[in-house]
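With one protein chain removed, the remaining protein chains of the complex are shown where they sit.
To keep things simple, chains are lettered A, B and C as they appear, and every chain counts its residues starting from 1.
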Amino acid sequence: MTNAASTTTPPSRASASGGGFELGRVLLEGRAYFALILIIAVFSFLSPYYFTVGNFLTMASHVALFGILAIGMLLVILNGGIDLSVGSTLGLSGVIAGFLMQGVTLPWFGVILYPPVWVVAILACGLGGLIGLVNGVLIARFKVPAFVATLGVMYMVRGIALLITNGLTYNSLGGRPDLGNQGFDWLGFNRIMGVPIGVVVMVVLAFLGSLVLTRTPFGRWLYASGGNERAAELSGVPTRFVQMTVYALSGVCAAIAGLILSSQLTSAGPTAGTTYELTAIAAVVIGGAALTGGRGNIRGTMLGAFVIGFLSDGLVIIGISSYWQTVFTGAVIVLAVLLNAIQYRGRAKAPAVAGATPAAKLAG
Amino acid sequence: MTNAASTTTPPSRASASGGGFELGRVLLEGRAYFALILIIAVFSFLSPYYFTVGNFLTMASHVALFGILAIGMLLVILNGGIDLSVGSTLGLSGVIAGFLMQGVTLPWFGVILYPPVWVVAILACGLGGLIGLVNGVLIARFKVPAFVATLGVMYMVRGIALLITNGLTYNSLGGRPDLGNQGFDWLGFNRIMGVPIGVVVMVVLAFLGSLVLTRTPFGRWLYASGGNERAAELSGVPTRFVQMTVYALSGVCAAIAGLILSSQLTSAGPTAGTTYELTAIAAVVIGGAALTGGRGNIRGTMLGAFVIGFLSDGLVIIGISSYWQTVFTGAVIVLAVLLNAIQYRGRAKAPAVAGATPAAKLAG
Amino acid sequence: NDPSNPYWLTEGNVASAEAKKLGYEANVGASKGDTNAESTLIDTAITNKSVAIILDPANASGSVGAVKKAIAANIPVILVNAEINQDGLAKAQLVSNNAQGAALGAQQWVRAIGQKGNYVELLGSPSDNNAATRSNGYDTVLSQYDDLKKVGSQVANWDRTQGHDKMQNLLQAHPDIQGVISGNDEMALGAVAALKEAGKLSGIKVGGFDGSPDAVSAVKAGELQYTVLQPVAIFSAKAVQEADSFIKTGKTGAAQEKQLFDCVLITKDNAAKMTAPFTMTP
Partner (left out) sequence: MTRPDAAPDRDAAVVLTANNIAKAYGSVHALKGVNFEVRRGKVTTLFGENGAGKSTLMKILSGVVKPTSGAIELDGSPVTFASASEARDAGISIIHQELSLAPNMSVRDNIFMGREIAGPTGIDYAEEARQAKVLMAELEEDIDPMTPVETLRLGQQQIVEIARALSVNSRILIMDEPTSALSAAEVEVLFKVIGDLKSRGVAIVYISHHLEEALQITDYAVVLRDGAMTAKADRADIDLEWIVRNMVGENYHLGTPPTGYQFGEVALSVRDLTVTDAANTGIAVVDRLSLDVRAGEIVCIYGLMGAGRTEMLECIAGRVPKAGGEVRLEGREISRLTIAERIAQGLALVPEDRQRDGLVQTMTVGENLSLASIGAFAKRVLLSRSTERAMVDQSIKSVTIKTAGGHAAIGSLSGGNQQKVVIGKMLTTHPRVILLDEPSRGIDIGAKAEVFRLLAERARDGLAVVFSTSEVAECLSIAHRIIVMARGKISAEFGSDASKEQIMAASGEAVVH
């Protein structure tokens, strides 16, 4: 029953104590690092193309998508929740962007508005935040279990995306100079010093994220309410606010990912991002976070994302059947948590304190 | 933090006290009934064909699949776990069945075996149970969080199914008289007094399920270890055994569903059952079970399955775009839990006792 | 695309076989209809310094970006099976003539059920414009017969299970139909299973599209009236050859970018001629 506790005590310490360095964490994340290095080594050996700057950048830009989702997901999971709706949100935000880029007709003025790209981007993110807020309200105000609330929202958002586009895909999001709404593909195509924008965005978000988690009161509130909500509440932590915020943020992250994706493809499909939520969750968990909340940190999550991304890309590059990729992905997920579990099994026996009991449950 | 507790107190009582009649339950399940009746009424009004025996039987046979999955899922959820791998297991069991029906070549004997249908069925179920057991071992022995363990297994099983068939679909599972392996389509095609076998199987399983839950020590153990694992353990409940068993059973249920599906189609595809796990979970939750374990019962779960099934079929019959179906499904899920949440909000305010804390967390 | 459908599987196999024959190393990946997965595949193809990419676009519009990327990395792209909504990008787009095939199918279908009656249609996923092309193809033919009424249509996303379930629902809504026309074979076979179960197979005629082995055997068995063979084997081989010639000569050797390959009708009579999956020997 103490597995969650066991699996993830060390990172938690680290994160909770915001920056303190500890053997436990080194060991745990050391493992993630090790896995990553192993993956890179193996594939570099198998394919001459794998170990090249170009490829790493490409892979990084693939990781970026999941990485960004995972950052939002981490916040939610730290709160002891889960967000299944990010995949759909990703899809919808892309669709909305596409919709806006096509120009909005205002019949009663008889004009067609072509909002500039930055407006589109902001609106899309706003929408993402809104969806997240809906989750947040359902969960924080109406006390609906996170899993169910976000599951429902996932379906609804996906359906809406399909309805808007009627199942079709918006393309030519390039914009037109005469309309001054060009540059949408900037996100997807441009590079800053050779680094794809997507990666840059991920890095920035990761940096901001760990800043918030380790340096700000909000970060501590999040760890506190994830660790023991009642305790946090009694000591004046605005737990509801925290809860709503994390879901909103997760929504925004999803929207950003959606923008990047659709600008990479210069097209926005309503089914984009299906099942990405699972990959994001996997990344967070491989990164050593506990689904029971209060335990985990950005660095781990990033590592998790890279492990998954580099693995699957590697398999594609050495030309392994996509079926094997499915198998491997699963294997890695299980292995990652299994290793943690085994290492901290001894601890698992330690009498859990009341507060730790929750951990127990979810894990069971 | 008391949401889970609040959302689901009544059914729990009900179920836990296996048969004890209580206002809370009547209210809660009354609502599910009400939803079902509403759905039926609306669609009967909109389509002359909806309210016909024939149609109900068809819809029931669609519900059967999810219903059977949901029964297994309920057991897992009562234990405080979750099983994301059922969809894949469903697919694999179908594939295995198909594989066996095609005949197994034993090179070193130089003969091709055509196992009779019942053998095939048993083997498929056995496989399902095995997969479930893998989940169980990961979760009970190695203390891997259920969500992650089953997520990983989900990927792996799906991959294996694809590898076995190399992505192809087995068909003509009809069998051949000369080989004496006929009758595979019996499950899917035959009817007992006009009732599709699938439905019969579901009803039987549901009956067995509620018998086990309410009338056997195992059922009591399950509710206990779901409600408070530590206490159960100290009272001499073999919690690990219980945990492993429920996952194994869930696997078997998935396998059975897989057999029924592939026999309905007289063909088995490796991608069958994708995302069915979510539908099953939705059914269980709409049925008033708590994802934190210890609360829920078969009747509710069946209701949940019928609500989902009758709704989506109804939408098809009145010819609404499949996109709306997605939206509605989500809406119903949210609504169902929302209503419970609201009704028991008053209770929710009560400071939960230590024991209830776990509940809280997972739900949060 | 998704290799769990024999059609795309053959597409991949034939192409890689042809490529190997021409002395290339072929590497088949599946986008499963996800444009992002597709673009990932393209990226890796670029990483692998591929000499040419033969792509079955996941999405008429969604794949444009991916193709652009490959072009940018100046790798010639040749599209097979489905088109993209932007010309001048790919070196060639080799697709089966869906419109012609649909017309062909529709006519045969009319012959099968006669000039009058009610029918329902099963549509492929709307994001794939073959679905629309075929559906229109059917309509243009069938609308000529005033006594043929389409009483219902459902999207079954090319999938057999959905075909089965949706068919059952449609049967409930419209018990009085004589025919089912389907956007592809998988859905058609799903429908056949549903009809079998309802014991209505004799009364209701089903028509498919693709010419997949399962469908062919169903046609042989008389469960399926006909299917329309897409010359996937032919054009995927052709695609490789064109790629080859482009790499060597800089020209695909074909007149124009869009090349339509006519489909062939498969009925009980000529079903026997199907030697290998998707290949018919006259």
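By our rule, a residue touches a chain if its C-beta (ideal position, glycine included) is under 8 Å from a C-beta of that chain, and two chains touch if they have at least 3 such contacts.
Just so you know, these numbers come straight off a predicted model, no measurement behind them.
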Left-out chain, listing which of the shown chains it touches: A, B
Chain not shown: contacting residue from A:G67, A:P196 or A:G227: A:G227
Among B:F66, B:Y114 or B:W221, residue touching the chain not depicted: B:W221
Residues of subunit B in contact with the chain not shown: 9, 12-13, 16-17, 19-20, 211, 215-217, 220-221, 223-224, 226-228, 230-238, 293-295, 346, 350-351, 353-356, 359
Touching residues on subunit A - with respect to the absent chain: 5, 9, 12-13, 16-20, 211, 214-217, 220-221, 223-224, 226-228, 230-237, 294-295, 346-347, 349-357
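Note that only the chains that are shown with their structure count from here on.
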Top-ranked pair of chains - ranking by C-beta pairs in contact: A-B
Distance from subunit B to subunit A - Cα centre to Cα centre, in angstrom: 28
Subunit B and subunit C, separation of their C-alpha mean positions in angstrom: 34
Residue numbers of subunit B (touch at least two other chains): 162, 166-167, 321
Residues within subunit C bordering two or more other chains: 3, 155
Complex contacts: residues of subunit A adjacent to subunit C: 47, 49-50, 52, 54-55, 58, 61-62, 65, 166-172, 185, 188, 261, 264-274, 313, 316-317, 319, 322
List of subunit A residues in touch with subunit B within their complex: 1-4, 6-7, 79-82, 138-139, 142-149, 151-160, 162-163, 166-167, 228-230, 233, 239, 243, 275, 278, 281-282, 285, 290-293, 321-334, 337-338, 341-342, 345, 348, 354-355, 357-364
Residue ranges of subunit C touching subunit A (in the complex, touch as defined): 3, 27-30, 32-36, 39-41, 43-44, 46-49, 59-66, 68, 85-86, 125-127, 155
